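With one protein chain withheld, the remaining protein chains of the complex are depicted in position.
Read from first to last, the chains carry the letters A and B; within each, the first residue is number 1.
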Amino acid sequence: MAQMPASSVQDSSHVLETHDLRAHYRMKYFGIDREVRAVDGISMHVRKNEVYGIAGESSCGKTTFIKAIAAAIRPPLEIVAGHVNYSFIKGDLYAMPAADRSAIRWRHLSYILQGSMNVLNPVRRIHKTFEDFAFRHMHLGRAEFDQAVKHHLERLRLPAEILRAYPHELSGGMRQRVCIALATLCKPEIIIADEPTTALDVVVQKDVLAMIRETQSGFGSSMIFVTHDLTVHANVTDRLGIMYAGRLVEEGRTADVFANPMHPYTAHLIASLPKIGDTQSRNALSGSPPNLADPPKGCRFHPRCPLAMEICRYENPALTTLAEDHRVACFAASTKVQPANDEGSGEAKTLEMAR
Amino acid sequence: MIAVFRDLFRYNGEFAIGFMIMVIILGIAAASFFSPYEPIDSYLVALDAPPSTEYLFGTNSRGQDIFWQLTFAIRNTLAFGFIVALISRILSLAIGLVSGYVGGAVDRILMSINDTFIVIPLFPLLVLLYFVLRDDMTWFVLALVMAGLGWAYDARLIRSVMISLRTREFTNTSVFSGMSMPSIVTQEHLPYVLPIVFSTFMNNMNWSIGLEVTLAVLGFTDVDTPTIGGMIFWANQHSAMVSGIWWWYFFPTLFVTLTFIGLFLLSISMNEYIDPRSRLDRMGNS
Partner (left out) sequence: MTAPLLHLDNVTKLYKRGGLFGREEFRAVDNVSFHIDDKEPQVFTIIGESGSGKTTLARMVLNMIRPTTGTIFFKGQDLASIRSGGARRRFMKEVQPIFQNPFEAFNPLKRVDRYLYMTAKNFTDAHSSAQLDAAADAALNKVGLSIGEVRGRFPHELSGGQLQRVAIARALIPGPSMIVADEPVSMVDASLRMSIVNLFRTLRDELKVSIIYITHDLATAYYVSDRIIIMRKGEVVESGSARVVLENPQHEYSRLLKSAVLSPDPHGHGVLTGDSAASQQARASPRRQTINSRS
């Protein structure tokens, strides 16, 4: 495959940049006519050698966002607007011919998914799976390739015997570790991890997260880590982006976001994390995320927001930088105005949805 | 409902073609009610006339207008296939449901019976039955016999769907909601089983029509009632191949082939719509 020498990112320290990316599900058949705005205008970047986390509830659009940046789009999902630029591709990702797009997979962009059985072929031995995924990218002879794989496993402290095994002979945690080895074999510039530890037991999760951190820093790849579990983000990511209803509402260094969240949704998510040793009753946020086929006007969070103001019903706040490396999309945070309900207690009020 | 039908027609080529074919076939079958001739009468019109404006599909050596014969033939053949499919569906549904849900010894016994029926060679059995019954072998008896032999494959299919449904969590929720086993099976599980029943219905019709045509061509059925196979049987009897009366073979064969294709296309395209998983996808469960 031809090398892609030129890069299209505006800042050379970035591996990925998206500009106002919009990806909608358009369904117009069998009596249904609906457009679900799953990703609605996301502009962000991922730097080299960093772990960027994306947090949010189910159906906030984070999985759709992953699909959009990995070019895994299939109807009814369509890219409606925006650009995706990588440091290893010349031009926009979607301006490339489809054949070239699939060539970047694994060599430059690989992924770790939630279920290891979504990646590993149950009827092929592990070493065959390695061949299937990586052989054509490495441009090595068969024997050299096998050596490279063994060496890679050694470096990750995985026993070489697993190569001869079938996936069902390994435990869930071991399978996930194999997926990590698979994803890092070609030393890609960026790895996408979608809920990689969600289905694992607590003890195994700790080991697998440690392995993810080690491989990421050891090989210098960037990583996009998607999960709804904020405690995992606190332990793994360098920067964190919070998604709500298809939009980024806050983004910053993980430590800053946890210490001083500026968006009320983020603050609520962090406040509701339980900790051993703490039995104080925590309040839940009332209401539920909006229907993305028909989201509320203005700020999408305003019906559930304890700090909502008049302007929030009509205008959508833009993502603005309010502190160093810390962006928020919230009028209350930007203007530093006191919350409208002035009891100081701020029990989550459910406002009527303004249409 | 109309919107669904319209979209099915517009986006699913197989459904559109299958539907139009079946409209034509059913139209021809319905035309039998307007036939000026009685179906079993013979020597009514000129013999061996090729297709023309007067005789649309020509006439045969028995003095019958082939077009009007065909209308009756298609009507009878379709009706036969329908009855066989209906009765055998009911049997396979009942046996598959009970076997799958109850399990244990009942399941083992029923499936042994089931497997015996699968391996019975149908054709020799039907021929034997004809020789035993002779004139008592009416269409209805034949339909009953074929229905009694044609349920075995699909009963196993339904049973395996039932076994997987039985272990799903919502079955437990239904149990703890106080539902009785029969109502769980009919209300909770049937929507998953019906798509199979529907598509195998079409397949079963094709199978039974095919078998009937084979038997009739060989003369092992009641050849007085006009059916597709019967027409070909009479064509053979009158050596139509040798005499060059090709239209006597051509039109029955053409229309039975069209029927097969139409039913097949309908079954695969409707199945895509009715299948619970694709229905869920379309409901927006993404």
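The rule we apply is simple: a residue touches a chain if its C-beta (ideal position, glycine included) is under 8 Å from a C-beta of that chain, and two chains touch if they have at least 3 such contacts.
Keep in mind that this is a model prediction, so the values were computed, not measured.
Note that the undisplayed chain, when the full complex is considered, contacts A, B. Interface note: of A:M174, A:L248 or A:A333, the residue touching the hidden chain in the full complex is A:A333.
Screening B:S32, B:N114 or B:S174 against the full complex identifies B:S174 as the residue touching the chain left out.
Among the residues A:P167, A:P264, A:P303 or A:P317, only A:P264 touches the chain that is left out of the figure. Residues of chain A in contact with the chain left out of this view: 57-59, 172, 201-206, 209, 228-232, 234-235, 255, 258-264, 266-286, 288-289, 306-307, 330, 332-333, 336-339, 344-348. Counting the whole complex, the residues of chain B in touch with the unshown chain are 168-170, 172-180, 187-188, 191-192, 276, 279-280, 283-285.
To be clear about the criterion, only the chains that are shown with their structure count from here on.
Look at where the CA atoms of chain A average out and do the same for chain B: the two points lie 52 Å apart.
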